[in-house]
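Of the protein chains in this complex, one is absent; all others appear in place.
First chain written, first letter: the chains are A, B and C, and each begins at residue 1.
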Amino acid sequence: MEQQFDTSKIGMWLFLVTEVLLFGGLFVGFGMMQARYPREFVEAHEHLTRWQGALNTVVLLISSFTMVMAVDAAKKSNKNRQVLFLALTIVCACIFLVVKYFEYSHKFEEGWLPGRFYSYKGDSIPACPGVNPSQLASNPPPAPAPGAPVQQCTNGYATFFSFYFMMTGLHGFHILAGIVVLTWVLIRANRGEFSKNYYTPVDLVGLYWHLVDMIWIYLFPLYYLIQ
Amino acid sequence: MDWVRRLMMPDIQGSEYAKQIDFLYMSLFWLCVVLFIIVTVPPVYFAWRYRYKPGRVTPHDTHNTPLEITWSVIPLLMCVGIFFWGLKDWMEYAVAPGDAMEIQITAKKWLWQFEYPDGSRTINDLHVPMNKPVKFVMTSEDVIHDFFVPDMRVKHDIIPGRYTEVWFTPIAHGEHVITCAEYCGKGHSDMRAKLTVDNDAEFAKFLETGGTEWEDYFSGKDPNKTPADWGRIQYETKGCNSCHTIDGTRSKGPSWKGIWGKMERLNNGQLVLVDENYVRESMLYPQAKIVEGFEPIMPTFQGLLKENQIRGLIAFIKSLQ
Amino acid sequence: MSTQTEIADRHAQAGEHDHGGPALYAKTLIALLILTAITVAAAYVDLGSGNVVVALTIATIKAMLVALFFMHLLWDKPVNAIIAMAGFLFLGIFLMFCLLDFDSRNNYFPANFKGPAADMPLAPGTAPQGQVIRTNPAAEGEKK
Partner (left out) sequence: MDQAISSVPRTGDRPRPKKNYLNETKGFMSWAGTLDHKRIGIMYLVGVLTAFLLGGIFALLVRLTLLTPTHKLFGKVLVTAEVYNRLFTLHGVIMVFLFIIPAIPAALGNFVLPLMLGAKDVAFPRLNLASFYLWLTGALMAVCAMIFGAVDTGWTFYTPYSTTTDGPVSLMVMAAFVLGFSSIFTGLNFIATVHKLRAPGMGWFDMPLFIWGIYSTAIIQVLATPVLGITLVLLALERSFGIGIFDPRIGGDPVLFQHFFWFYSHPAVYIMILPGMAIISELIPTFSRKTIFGYRAIAYASVSLALVSFIVWGHHMFVAGQSQLATVVFSALTFLVAIPSGVKMFNWMLTMYKGNIVLATPMLYAISFLILFAIGGLTGIFLGTLATDVHLTDTYFVVAHFHFVMMGGTVTAFIGGLHYWWPKMTGRMYSETWGRIGCVLYTIGFNMTFLTQFFLGSKGMPRRYYNYLDQFQPLHAFSTVGSWVIGLSLFITAAYLLASLRKPADAPDNPWEGTTLEWKTSSPPIAHNFEEQPVLEREPYDYRPVAAAH
């Protein structure tokens, strides 16, 4: 019986490791692109709202705390506290998403969008010359005349926001998934299914939730605080 | 034993470097033959020698530490040796000598464009002088390609948005194959070019005409490649466009639009007909006749423009009616 | 997964009751919040490239706190800690070798550099020295 608990836990940790590497790929990509566009990334990050990021960090840290308290309550067979703390965790997750919603809609309005949809006009950065890839093969455009100024482009800026949306988006997706499983655990906890003899689901969901928190711990300084 | 080498490597060793690579390759080959015999002959022999006999009792040999250490350490030492040998030869490939002649390569689907130090250009036809190091600085206009000369045993990817470099010193006179070794689509396997290693006299003659690309424009085979198109390329690449417009607006020099066949007034009051001779003279001796109202600022293009390029420019101006 | 978890309706995690506890979790939370405050404050001080180091160091300390206390790695079976470490170790390997390549890339240029081929802009950092390929006057104005 303890055997089964341990097995599930190993399974969960292995799953978390795959999550770490999944996000890790994005972190490495972000790092490489930052090395490629140091100036653009610093400029672009100034468009993020620092206090919103900090607020979300605090919210997630608190939710991690309430989560671990819920696990603790389950371990002590305290149903009411379990339900309370699980509910608090879900509330925190929702607050996080609401703040994210405001952040995102602001970005959308200003045109700070990923990749080719980047349309912010404020920095007066001329756009890259557009090239239709299919044209290129048969009919290559003429080489630029010597001395002609090389076109500036939004490359670094658009890439920053691509990564911003990919990483916070994937993270947000994990928060959403977290809300779903937390609700499932909450319902089961409310039915009184968990006690000190059996609380594997609460424990595993807790591990998952802490990992989501941990990823944000790295996302926050990388996006909102870089110099 | 050269026939064994010829069995595996390209017959021609186009450079001293190629000879080195072949020596390394053949050394590794014989080493691997020996290793192959060591690891595969015993199992096959054992399979026959210890073939099944009912009732035979097999020994319970679980391990033999000294033996196992031996067959771990000896391969390790061998690997270290091979690595350093490979590194030594590779260093030569990796660093081009400072005095190497530079040829620029632009690859695109699916052709090679070569540009020589004097600005001459060729398509799919590379000429290099014998016994002189040549360095290639390469970039791509679309996807990744790879410059591969089997006879020289060199290869390097050509990456869009960046320059990469490769070099060799050809010693084998004659023709060789250049081929693309990085998959680039439909025409990948046809993306071939001819490498001709010239002696000094041949190479000088080749440069005199500014490459071979111009021939396409004068052959009349391709309706999209007329002498006037060749002239337009010169207009854009040789800097004519910084002073002469082709839409009639005034710049530092007279616009070329509609200039052909006109009588131009010079700053000494004379009139001159814009024809082949005048245009040619303006390019080679620009100070001889200055059109009224313009500064005598044009530099001479003597030596910079090949005969075929002048002909192209004349055809281009003619076409701007 | 729930079959075997339902079968396992009884398991005694002997020993785990002795660890953790609300008081410790609360202390951990306070430490995490203080560290968050420090990292935000540090961002307003210009330390050059030190900022990244400080931010990532603090983030790592925070992640360690979460892993050790909230995720119980401190008291858990070592195998779980090994699994977790492996994830970060291999991520580190990945990052390290990519950086190794990026930091030591050789950039070659044609002697008569004419700008990038066609419409393909050169990547930043691959332009020849002394030749500015991409400038952003607006942004540079902001900096001053």
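Throughout what follows, contacts are C-beta pairs under 8 Å (C-beta built on N, C-alpha and C of every residue); 3 or more make two chains touch, one makes a residue touch a chain.
Note that this is a predicted model, so its numbers are computed, not measured.
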- Counting contacts across the entire complex, name the shown chains the missing chain touches. A, B, C
- Of the candidates B:108, B:153, B:244 or B:306, the residue in contact with the absent chain is B:153
- If the hidden chain were put back, which of B:105, B:184 or B:274 would touch it? B:184
- Item | Absent-chain interface as seen on subunit B, which is shown | 7-10, 20-21, 24-25, 28, 31-32, 35-36, 39-40, 42-44, 46-47, 50-54, 56-64, 67-68, 71-72, 75-76, 79-80, 82-83, 85-90, 93-94, 142-144, 146, 148, 150-151, 153-157, 159-162, 164, 177, 179-190
- Message: Using the document's contact rule, name the residues of subunit C that touch the chain not shown here.
- Response: 1, 3-4, 79, 86-87, 90, 93-94, 97-98, 100-106, 119-121, 123-124
- List the subunit A residues touching the unshown chain? 3, 6-7, 10-11, 14-15, 17-26, 28-29, 32-33, 36-37, 114-117, 128, 131, 133-134, 136, 153, 155-156, 158-159, 162-163, 166
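The rule we apply is simple: only the chains that are shown with their structure count from here on.
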- Message: If I average the Cα coordinates per chain and compare with the overall Cα mean, which chain comes out closest?
- Response: C
- Going by C-alpha centroids, which chain is farthest from subunit B? Tell me that one. A
- At what distance in angstrom does the C-alpha mean of subunit C lie from that of subunit A? 13
- Task: Measure off the straight-line distance from the CA centroid of subunit A to the CA centroid of subunit B, and report it in whole Å.
- Result: 46
- Between subunit B and subunit C, the Cα-mean centres are separated in Å by 42
- Residues in subunit C with touches to at least two other chains are numbered 116-118, 121, 123
- Item | Per-residue overlap in subunit B, given as positions that touch at least 2 other chains | 108, 141-142
- Interface residues, subunit C side, partner subunit B - complex: 106-111, 116-118, 120-123, 126
- The subunit A residues in contact with subunit C across the complex are 1-11, 13-14, 16-18, 20-21, 24-25, 27-28, 31-32, 35-37, 39-40, 43, 50, 54, 57-58, 61-62, 64-65, 67-69, 72, 75-76, 123-125, 128-129, 131, 136, 140-141, 143-144, 146, 148, 150-153, 155-156, 196-198, 200-201, 206-207, 210-211, 213-214, 217-218, 220-222, 224-227
- Task: State the interface residues of subunit B toward subunit C in the complex, per the touch definition above.
- Result: 102, 104, 106, 108, 117, 137, 139-142, 160-165
